[in-house]
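The complex appears here minus one protein chain, its other protein chains still in place.
Per-chain numbering from 1; labels A, B and C assigned in written order.
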Amino acid sequence: MAPMMKAVVKARPGAGLEMIQRPIPDYGPSEVLVKVRAASICGTDLHIYKWDKWAETRIHPPVVVGHEVCGEVVARGAAVKVPNVGDFVSLESHVICNLCAYCRTGRGHICQNTHLIGVDRDGGFAEYIAIDAQNAWVNPPDMPVEIAVLQENFGNAVHTAFATDVTAKKVLVTGCGPVGIMTIAVARAAAARSIYATDVSPYRLDLARQMGADLALNAVKENVVEQVLAATDGEGVDILLEMSGAPSAIEQGFALLKTGGEAALLGVAPGPFTFDWNHHIVFKAARVYGISGRKLWETWYQSRGLVRSGAVDLQPVVTHRFQLEDFEKAFAIMASGESGKIVLFP
Amino acid sequence: MAPMMKAVVKARPGAGLEMIQRPIPDYGPSEVLVKVRAASICGTDLHIYKWDKWAETRIHPPVVVGHEVCGEVVARGAAVKVPNVGDFVSLESHVICNLCAYCRTGRGHICQNTHLIGVDRDGGFAEYIAIDAQNAWVNPPDMPVEIAVLQENFGNAVHTAFATDVTAKKVLVTGCGPVGIMTIAVARAAAARSIYATDVSPYRLDLARQMGADLALNAVKENVVEQVLAATDGEGVDILLEMSGAPSAIEQGFALLKTGGEAALLGVAPGPFTFDWNHHIVFKAARVYGISGRKLWETWYQSRGLVRSGAVDLQPVVTHRFQLEDFEKAFAIMASGESGKIVLFP
Amino acid sequence: MAPMMKAVVKARPGAGLEMIQRPIPDYGPSEVLVKVRAASICGTDLHIYKWDKWAETRIHPPVVVGHEVCGEVVARGAAVKVPNVGDFVSLESHVICNLCAYCRTGRGHICQNTHLIGVDRDGGFAEYIAIDAQNAWVNPPDMPVEIAVLQENFGNAVHTAFATDVTAKKVLVTGCGPVGIMTIAVARAAAARSIYATDVSPYRLDLARQMGADLALNAVKENVVEQVLAATDGEGVDILLEMSGAPSAIEQGFALLKTGGEAALLGVAPGPFTFDWNHHIVFKAARVYGISGRKLWETWYQSRGLVRSGAVDLQPVVTHRFQLEDFEKAFAIMASGESGKIVLFP
Partner (left out) sequence: MAPMMKAVVKARPGAGLEMIQRPIPDYGPSEVLVKVRAASICGTDLHIYKWDKWAETRIHPPVVVGHEVCGEVVARGAAVKVPNVGDFVSLESHVICNLCAYCRTGRGHICQNTHLIGVDRDGGFAEYIAIDAQNAWVNPPDMPVEIAVLQENFGNAVHTAFATDVTAKKVLVTGCGPVGIMTIAVARAAAARSIYATDVSPYRLDLARQMGADLALNAVKENVVEQVLAATDGEGVDILLEMSGAPSAIEQGFALLKTGGEAALLGVAPGPFTFDWNHHIVFKAARVYGISGRKLWETWYQSRGLVRSGAVDLQPVVTHRFQLEDFEKAFAIMASGESGKIVLFP
C-alpha cells in the first residue's frame, strides 16, 4: 500500500474544502516529487473554496488545491537532468505542452494546452506534489521559505510591472492585494518617478504605503481622480497597472492615464462592462496589455534578480502564517480582506 | 481690398455646407500660403456636413472645411526655410505646438494643443490655405496630384498597419472605407501572410479585394468568425486592424484575435459599449494600441517610401473626381458608402 | 547486422570527403529517424571539405557532413508526439539543450550547449539521419523538395533581415551568396524602399538582381560608396545587412550607413581586423546586431509565412542539382563561386 499524506482537497462540487489522507503521488519520467515546505493562498483558491461560477465551470473534483508552493525535491524521474534531489525549489504553477507554436516561440505563458496545478490537476496544499521537472525553479538553499513560496505570485507582479518601462514614470496601481503591493515594490525598485495606489481596504492601503506607494487612496472614500491629478500637475499618470478587475477602478485608471500612456491589466473583471473605448483608448493613443501568468521563464529570472540583489524586499507581504491543518482559519482571514499573503506550512 | 477666393464653408450651426467668396488668407512669418491643387473628402467632413453631435461640440463656424490637401507653395513667411516657393506639397492636417512634452519627445501626433485644419481652423476646400511651414510636406514635382492628395489619409493607414509588425502574420482588417483599403494595401506590401477584410458594403468589399485582401466578407450577411477560423486552421488572426468603429466589428475582431495577438484601433465608436474585457484582452494577453493621426513626421517618411518604391499602388483608391463647385454631388456619393476616395479640384 | 546506408563523411583529418557505407543510425526515445530526400551544400561544408583552421579545431572525424536537410519521418522514439511517421520535414540543424537560461527564455538559438548536425554530430549527406524530434519542422506534403531543403538556410536570411525593420527603408546587402540573395528577397518582400547589393562575382550579382536588388555592384570593380551615395541623394542607407564577412565590405557598409542606422551581421570575418569604432558606431549612433542561426522557432514560423503566402519565391536560388554520389562535382562548383544553392539527392 502506498504511503499516505495529508492534503486539502475540493472533494465534491460545492463550497468548502476538507483535509484528507491521500497516497503520496507517483511521478513520471520527466517529473519530480517535491516535499512541500510552504504553500500560500491565492485569490483563485478563495474562488475554489467559495465555489463560484468560475470554479463550477473549471474545477473537476476531487482535486488537491493550492498552486503557490515551495519545497524540496525528494525524487525525480529517469529523464530528469535538472533539478537534483535535495534542491530547494519554488514551483511554476502552469504545466505547459512544449509543442505548440506559443511554447516553441518563447511564449509558453500563453500555451493553450496549459494545466494549472491546484486547478486542473492536483496542487500543493499537501505534503507532497509531483510536477514536471521544468516547473521546479531552483532556489539558493538559504532563501527564506516565506520568500521562496511568494515567488510564483511575485512573478505576476514582475510580469505586469515590466510589461512597460516604469523607470522615471508616474505610475498608478489600482488594487492593493498581495500582487498589487508587490507590483508597487517592483515599480519602486525600478525607479518609478512616483507611485499612486488605490484600494477599498485601509489595511491594504497601509501595506501599499509600506511597499513604496507615494500616495495610497481609498477608492470609495476619496476622490481618486482629483487627488492624483493634483499630485501630477494635472497631467495624470504615464502608466496604469490594473490589479483589481473592478470596472470602477478600470474607469478611474483610464481617466487618469495620460494621452500616449500605457496600461497593463492583470485584474479579472466580474464580467463584461461598458467602457468608453474612444476616449480611453483610441483618442488617447493608449497602449493596453493583457497580462497572463508569468513569462516562462524570463519572469522567474527577473524575479530572482530583484530579490537577490535586495532591490525588492518581500518580507512585509507575508502577514499571516498557519499550519496546513488550520486552513479554515487562513481562508477566513483571506476572505476578510484584512491580510497580505497568508502562508500555510504542512 | 484683399483678393478673393472660393471656399466651401460651414457658415453656421446646422447641416450642410456652402460655397462662398472669402479673402485669400494671410500667412504668418513661419507659415506658407498654398494654392490648392486637390483636396479629398474624409469621413470627418461628412460628420461636419451632417452636423452630428461631435461636430456640434467641436466646430465653431464659420470655418472652411477640408483637411486632406495638396497644392503649390506660392508664398512663405520670413522665418521659413523649408519648403520653397514653387514646391509641390501635401499638407499634414495637425498643426502642433512644438512646446509640450509630446512635441518635444517625438510624439507630436498626440500634442494636446493641436489644431486641425478644416475643423479647428480654416481648411483646404478652397483655392488657398495658409499653414505652418512644417506642415507642408514636399513631394516630387511629378507625383500625380491624386496620389499627393491621398497621402495625409494614407498616413492613417500606414500608422495603423505599422503599429505592429504585419510581416508573415495573419491580419484582419475590419472596415473597408478608404483608410481600411489603404491599410490592406500596406499589409500586403509588407508581406502579411494573409489578409481578411470585413465591411457591410459590397462596393467596398470589392475595393478591398482589389487592394489585396485574400478574403473580403460581408459582416452582416456572412458568418465572419466561422469563415476566418476556417481560413486560419481554427486559429484566428495574429493582428486586428480595426478601422470601422462598429462595436459589432470590434467584437468580431477580438473574437478572432489569437491569444497573444495585437490590435491597432483607428475606428471611432459611436459611444461607450459593453465589452468582454477578460476574454478579449486580459486572458488573451492581447496588446491593444489606440491610433491617433500620423506620427509626425515618421509616418510621412514611411508613406513616401512605400509609394515611391511602388510597393503600394494607391490609384484604385480614388473612385470619384469633382470640381470643388460640385461638392454637393461629392458629399452625396460619400454618404452613400458607394465610393473609395473622392477628390475635389478647385 | 544493422542495415546500411551511403553517407558522405569526413573520415579523418585533412582535405576532402568520401562516400562510404554506414549503418543506418539508431534513434533515441525523443528522436526521429528521417529518410533524406534532399540536402544542400553550405559554405560551412566547404570549410570542412577544405579542412581549414576552423574545421581543424571544431571537427572530430569521423562525422557525416551536411546540415541543410529535408526528408520523410520513417520512425520515431517512444516519447515523441510530433512529428508523425510519414511527415515531410525540414531539419533545424542546431540541437539545443532545453535546460539553460537561453533555452528557457526563448533564445535557444544562442544555447551554448548546442550541437550542430554535420559538424558536432552526424549530418545529412546520407540516406538517413536521426535527430531530436523538435528539430523536425513539418512541411505541407506538397512543398517542392528543393524549397523544403532551402528553409534552414533561408532562416538565416529571414533572421538577419528581420533583426531590423526594413519596410520603407533603404537597405544595403553586402555579399550575394545564397543567404545574401535570399536576404534580398526577404527585404523586397517586406517592402524595402530600395535595395543595394555588393559582391565580387558577376554570377552572384546577376542572381542578386533576379532576387530583387535595385542596384548590384561589383565591390572591386566599381566605386560602391560613390554609387550608393548617388542613388540615395548622398544620404547612404538606413540598414546594412552584412553577409560577406569581408573586412573591406564591412568598411564599405559602415561608410554607407546613415547616422542612426542599423547593421545586422551574419558574415564571418577571416579574423580580427582594424575598424574605426568612433566614426562607424559611436558618433554614428549606429545599432549593430550580431546574428547567429535562426530564432528557434520563431524564424521558422516567419519563413513559412513568407514562402507559403508567395511573398518570397526561392526557386531561382537553386542553380545546381546532383546525385549524392556526385558530391565531388558539386563541391567543385561550390568552390568556384559560380553557383547559387547546390542540392544533393541521395
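By our rule, a residue touches a chain if its C-beta (ideal position, glycine included) is under 8 Å from a C-beta of that chain, and two chains touch if they have at least 3 such contacts.
This structure is a prediction, so every number in the text was calculated from the model and none was measured.
J.: One chain isn't shown here. Among C:A15, C:V85, C:V220 or C:V282, which residue touches it?
T.: Going through C:A15, C:V85, C:V220 or C:V282 one by one, C:V282 is the residue touching the chain not shown.
J.: Using the touch definition from the top, which of B:R107, B:K169, B:R188 or B:R204 touches the missing chain?
T.: Of the listed residues, the one touching the omitted chain is B:R107.
J.: Which one, C:Q21, C:T57, C:T274 or C:Q315, makes contact with the chain that was left out?
T.: Answer from the full complex: C:T274 touches the omitted chain.
J.: Taking the full complex into account, what residues of subunit A touch the chain not shown?
T.: Residues in contact with the chain left out: 162, 165, 167-169, 189-194, 301-306, 308-309, 311-312.
J.: Mind listing the subunit B residues that contact the chain we can't see here?
T.: Residues 29, 79, 81-82, 99, 101, 104-107, 134, 295-298, 301 of subunit B touch the chain absent from view.
J.: Under the stated touch rule, tell me which residues of subunit C contact the chain that is not displayed.
T.: With respect to the unshown chain, the touching residues of subunit C are 102, 107, 109-110, 112, 250, 259-260, 265-269, 271-278, 281-292.
Simple rule for what comes next: only the chains that are shown with their structure count from here on.
J.: Top contact pair of chains, counted by C-beta pairs?
T.: A-B
J.: At what distance in angstrom does the C-alpha mean of subunit C lie from that of subunit A?
T.: Here subunit A and subunit C have centroids separated by 42 Å.
J.: Would you pick out the residues of subunit B that each touch at least 2 other chains?
T.: Residue numbers touching two or more other chains: none in subunit B.
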